[in-house]
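On to chain A.
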Amino acid sequence: ACGGGGSESTVGDDGGGGGGSNGVVKIGGIFDETGATGDVGAPYADGARSYVEYINSQGGIDGVNIELISEDYAYDISRAQQIYQSLRDRHDVSAIIGWGTGDTEALRSQIIADQIPYFSGSLSENLKDTGSESGFNYLVAASYSDQGRAVLEWIRENHEGDFPVTLALVYEKGNPFSESPMQDIKDYAAEQMDGEIEIVNDILIELSDNDPLTTLQAYERNQGQPDYAITQYTWGQTRNVVRDAHNLEWNTQFIGLNWAGGEGIVPSGADNQQWVEALDGFMATITHAFPYEDLPGMEPILQYLESKGRSIEDDDVNQKFVQGWVTMSIFGEAIRIALEDYSPDEIDGVVMKEAIEQIDDLDLGGLAANVSFSPDNHAGTDRLRLGQLRDGQWEIIQDYFGISDYQ
Partner candidate 1 sequence: MGFLLQMIITGVVVGSIYALVALGFVLIYRASGALNLANGEFVLIGSYICLTLVAVYQIPFIFAFLLTLVFNVLLGMIVERVVLRPLINAPTISVIMATIGLSSLLAGFAHMIWGYQTQSYPPVFPSTPIRMGEIIISPVYLWSFIIVIIMLILFGLLFKYSKLGLAMRAVADDQMAASSVGISVKNVYLITWGFASLVAAVGGVLLGNINGVDATMATIGLTVLPVVILGGLDSILGAIVAGFLVGIIQNLTAGYLEPILGGGLKEVIPFIIVTLILMIKPHGLFGKGGIERV
Partner candidate 2 sequence: MNKIMEIKNISLQFGGVKALNDVSFHINEGEIFSIIGPNGAGKTSMLNCISGLYKPSEGEIHYKGKNILPMKPHQRTKLGIARAFQNIALFGSMSVLDNLKLGRHTLMKSGFIKSGIYWGAAEKEEVQHRRKVEEVIDFLQLQDIRHTPVDKLPYGLQKRVEVGRALALDPELILLDEPMAGMNASEKEEMSRFILDMLELKNITVVLIEHDLEVVMGLSNHLVVLDFGKQIGFGTPKEVQQNPDVIKAYIGEELTI
Partner candidate 3 sequence: MLRINNVEVVYNKSILAIRGVSLEVPDGKIVALLGSNGAGKSTTLKAISGLLKQEGGAITEGTIEFEKEQIHGMDPDKIVEKGIFQCIEGRRVFTHLTVEENLLTGAYTRKDRKNIPDDIERVYHYFPKLKMLRKKLSGLLSGGEQQMLAIGRGIMARPKILLLDEPSLGIAPLLVKEIFENIKQINTEEGTSILVVEQNANIALSIADYAYVLENGRIVMQGSVDKLLSDESVKAAYLGFDKKEKGDIREVKSYKKIKRFV
């Protein structure tokens, strides 16, 4: 890194768990475990940490341990800024695993200046950019926009009934995360779906609006019910919107992107029958696997959990856990590549970037779609699955597919 902070006296406590290591590579983590998105952020952070513990307990990567130095920024962007400075200057990390749209955006310029590759939980299309604006960001799963485009393709192929179908976008205008894919989806529909999918007026509901009912009602009055609706919220608000549409007896098929998928959308507790009912039939894009799926990539996770006395029955081992684990494991792969040419202490941000960009069709054991990067491609994949809630459980109804299949 160019920060010049390598010589400082404050060095993090060295070495993670396992013995016999001959060096460490430091990765920084900026997670939200207690903030606004803590419900999904905490398992994600847990997954990322677990991967590191696991890999170190296996003797590291070619004998080199990963040290993950992470802090909870509680979705407070100024805190994220401080943590970033600490990771850069105090710990001199080679790469960072980040979280929300807010912190990722806020650090976008700095990581370029500091040359630190950054994997974010946020999958905004603009992070694909390989140029000067986000040149050190990488997308480890299909971008929100690609997810939305894929959903359009899926609807075109699977819709039973007449065309054109109507589709509404449900999001908060002005919210970086929520609004992120919407223009791209509209453009795609206009260019590719003419006469088949008609995007009708947006349904704008703020993330903090606890009572979307009237907005939906008003919408119905002016526009009628759409056939499909794509939402871009996290669990809580998706749930409220779908529930209220259910109460209004809408026949719309709601499809949530990325963060709407996953177990937590149905509130836990024995008394959740009302929610199970209201959410029945809800669909979401699934970028990462559920822990209960029988996949080769689950082996290490199960092994790790067992070593810790935990199991996938635990509430906190869920799809977001897998997502954190997988994201971190891509760094693991990059380190492996880097170690072919460099010694551990030579691995800085630039080397990491070089290594990441050599990743080619990395098999993630079914936990997620294979990823590839190159200097002019920072989007690891465009592939995803679709899941549907039936009786409170997610069922995969469409195996991996991606927007590139259609071009």
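The candidates were selected such that all candidates are chains of the complex that A comes from, given by their letters.
The definition used in the following text is that a residue touches a chain if its C-beta (ideal position, glycine included) is under 8 Å from a C-beta of that chain, and two chains touch if they have at least 3 such contacts; residues count from 1.
What you see is a predicted model, and the numbers here were worked out from it, not measured in a lab.
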item	value
Touching candidate - 1, 2 or 3 - for chain A as found in this complex	1
Of chain A, residues touching candidate 1 in the complex	33-34, 36, 38-39, 41-42, 172-174, 201-206, 208-211, 213-215, 217-219, 221-222, 235-236, 239-240, 247-248, 264, 266-275, 277-278, 315
